[in-house]
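Complex shown without one protein chain; remaining protein chains in place.
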Amino acid sequence: MQLRELRTQVLEANLEIVRSGLVISTFGNASGIDRDSGRVVIKPSGVDYDRLASDDLVVTDLEGVVVEGQLRPSSDLATHLELYKAFPEIGGVVHTHSRYATTWAQAGREIPCLGTTHADYFHGPVPLTEELTQEEIESAYEVNTGKVIARRFQGVDPQRFPSVLVKGHGPFSWGKDALDAAHTAELLEEIAHIAYTTCVLNPNAKPISQSLLDKHFLRKHGPKAYYGQ
Amino acid sequence: MQLRELRTQVLEANLEIVRSGLVISTFGNASGIDRDSGRVVIKPSGVDYDRLASDDLVVTDLEGVVVEGQLRPSSDLATHLELYKAFPEIGGVVHTHSRYATTWAQAGREIPCLGTTHADYFHGPVPLTEELTQEEIESAYEVNTGKVIARRFQGVDPQRFPSVLVKGHGPFSWGKDALDAAHTAELLEEIAHIAYTTCVLNPNAKPISQSLLDKHFLRKHGPKAYYGQ
Amino acid sequence: MQLRELRTQVLEANLEIVRSGLVISTFGNASGIDRDSGRVVIKPSGVDYDRLASDDLVVTDLEGVVVEGQLRPSSDLATHLELYKAFPEIGGVVHTHSRYATTWAQAGREIPCLGTTHADYFHGPVPLTEELTQEEIESAYEVNTGKVIARRFQGVDPQRFPSVLVKGHGPFSWGKDALDAAHTAELLEEIAHIAYTTCVLNPNAKPISQSLLDKHFLRKHGPKAYYGQ
Partner (left out) sequence: MQLRELRTQVLEANLEIVRSGLVISTFGNASGIDRDSGRVVIKPSGVDYDRLASDDLVVTDLEGVVVEGQLRPSSDLATHLELYKAFPEIGGVVHTHSRYATTWAQAGREIPCLGTTHADYFHGPVPLTEELTQEEIESAYEVNTGKVIARRFQGVDPQRFPSVLVKGHGPFSWGKDALDAAHTAELLEEIAHIAYTTCVLNPNAKPISQSLLDKHFLRKHGPKAYYGQ
């Protein structure tokens, strides 16, 4: 993939999460990676979305060394890089503080799979990380945020669970590229919203059965999928 | 009815449920039937709404055999067909995962008739299906979703109850044609929303009296209606 | 006032309650009265707002006899007329099923005065009517809806309490003319919304003190008002 193309896609993903209402102020960022060259493109730190241009994006290597760009990269870059290292199958990462996903993260609860809307995209509850320790917060905080996510995903397939809630913080989503990650972030927010209203209406609402969960997830994902064209 | 006209109407119904905010991503579909020819027109599976054109719609017979169209029909087609077979008086079906109707479906509760807004459109609580059994899920899932709805409506008039909540899934609505079904889906969502906030504010809120229910439903529907022009 | 001017104002009020999101489908109507001639102008029944024109409005006298107009008046006309008879100081009435005001009506609770936003417009809790009896529902329902409101306001000043919640139904608001009534309906909805979230967050939230209530209401209304120009 041309770096120019990657820039365009990452810019579009950053604008998409604003358009879809997931981001207020500058609370969000999207990145993408070209696995062949190991180049990562990410939003610059604290720049307003309405004046963000493709040339403002920052290009780094997987160690976070800036290769192209005049601006400082998003302060969450180190978290994105940890995810690219831990999950070799992904090509894009999106971080937001979207309202309902963040609500679950702040409430300290995984999002239970209460219906087929959820099961179409996640093969079970949306995972929640542990809290970072005081030491992890005070040294290399953003790296450690990535590590606490990777730790939570030991033995968990990131393609079956394309988002995580960082406790007391908010969601990270990923996908085959930055736009796919943005799309997942939007779906996560809707799923989080319906799960919220369901649990408020009925605190004892039960997760759907394993067979219904399998049916919906697997009709959209994997070798037996029959949804779409 | 000309098939061209039916296509136009079904396209419009599919666009209407997006415009009115009932559908996020590709979570929704509308269909219509011409009873004379037995032709059903439905949205193709997993196609984005913003590039949906009349010619993308798929025409099938009542057994689901594709008669016209290059694309695969919505994976929910089989459910729509079961509804057309069970309810001979309807001409259109709409399925969404709209937020508040889905909330009640996930909470596993019928929507009680708490006010006149509800009574203007439903002659009592909005029905909820049973869960599908594991066997019903694993074989012919979409057909069985239709069957579990039809079973719930034994002895119930689908014209007095023009929507259902499939447990753990979401709502299906119907009407004399696809646009009418879309309109009902919108009203259902608003009714579901106000019932949600009412039950959150007052978990002991009581349904309205039978006489008030009858008054509102029957001033809009049936031989003694006096609402409208 | 010219009848033409009254028509224009009533049309504008009907469009305003749609623009401000208080009305879905055809759930709402606004009317105005010219006290000199005793003419009332009201929305026709069940007509879509997006094709409503000034000439579609219906003119009646205070007994509901149509004086001008080809269409049938709103089925709620009789309620509006009862309010014009009971409250000689008002010139406009608006009825909606707006979401949060209706929530309180369905929950069967007055809206307590929990803050100064409320106190700026209502001099205490927003009143709630009794339920109509079966007999009142079955004969002259719309007239009796007006009567149950008038009964609730015995000894209550409709200028200090410019809205009411009809139990199990929804709000009616009024003012010096139709636009003023529409404005009150919007404020009522916002007040109802904040009272809802307050009571959900803190079910034991206390009403503000009488002195704070008086301060805010009376700095905007009555002889000692000092708010505005």
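In order of appearance the chains are A, B and C, and numbering begins at 1 in each one.
Methods note: a residue touches a chain if its C-beta (ideal position, glycine included) is under 8 Å from a C-beta of that chain, and two chains touch if they have at least 3 such contacts.
This is a predicted model, so every value here is computed, not measured.
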| query | Who does the absent chain touch among those shown? | reply | A, C
| Who touches the missing chain here, C:A140, C:V156 or C:A205? | C:A205
| remark: Only one of A:R99, A:K176 or A:H221 touches the unshown chain, namely A:R99
| query | Residues of subunit A in contact with the chain that isn't shown? | reply | 24-25, 27, 44-47, 71-72, 75, 97, 99-100, 102-109, 131-132, 134, 137-138, 141, 168-170, 196, 199-200
| field | Missing-partner contacts on subunit C, residue numbers | value | 114-117, 120, 183, 186-187, 190, 193-195, 197-198, 200-202, 205-206, 208-209, 211-212, 215, 219, 226-229
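Everything below uses one rule, namely that only the chains that are shown with their structure count from here on.
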| task | Make each chain a node and each touching pair an edge, then name the shape: line, ring, star, complete, other. | result | line
| Centre-to-centre distance between subunit C and subunit B (centres being mean Cα positions), rounded to whole Å | 33
